[in-house]
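Every protein chain of the complex appears in place save one, which is left out.
Entry: chain A
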């Protein structure tokens, strides 16, 4: 459904030297699949996500969604970031309704839809609140609701739970799994947290770099809900860990 073919991204740094952030990466992502990109910081996983989002354009290769070439950002490929996710001058409800507002949906309709998605993340009662009044975990939930309300073809998540404390992160990971089952979506999820990747993913794409390349793609067929303490889970994490240790 989402195809990356031999995608590379080159930057020029301040001295005019070429830096290769992503180098010849090919990946096929299926409909309704949850794919996690893992790797060390600076390995090009976030750049890959930004390329899919259309926030950057590839220097080489091709990215296409349902056969159509990806050009520039659009609501069909919505991103949830780690920080500064919500617009603090808009109420929670107006935040969630933003995508529909941009599509020209009437106020009444978009607010009804926004309430529905707020319900999905369990925050209907915060509709009138403003983002700074919410905890970090609640803000990320609202951000997920806002992205889903825009009804994207692919949901892109860039370490969305990375700034949260461990306990909140656990809760939100469970939430995301529940939402993903309720509202089937194709998700590309970037993280440096191996456990998070194994907990969430159908496939874990282990990346190395720079320049960012795929070290290995691992199928993750463990039954859900996954048990972090099971031998299979730990074994899988260990294998990814070993791959990352050896990577360079």
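To be clear about the criterion, a contact is a pair of C-beta atoms (placed from the backbone, for glycine too) under 8 Å apart; a residue touches a chain by one contact, two chains touch by 3 or more; residues count from 1.
To be clear about the criterion, contacts and distances are computed from a predicted model.
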item	value
Chain not present in the shown complex, as UniProt names it (candidates "Glycolate oxidase", "NitT/TauT family transport system permease protein", "ATP synthase subunit b" or "Tripartite tricarboxylate transporter TctA")	"NitT/TauT family transport system permease protein"
Hidden-chain contact residue, picked from the options A:44, A:58 or A:99	A:99
Per the touch definition above, residue among A:81, A:161 or A:180 touching the missing chain	A:81
Missing-partner contacts on chain A, residue numbers	53-55, 73-75, 77-79, 81, 83-85, 87-90, 98-99, 101-103, 130, 132, 143, 146-147, 150, 156
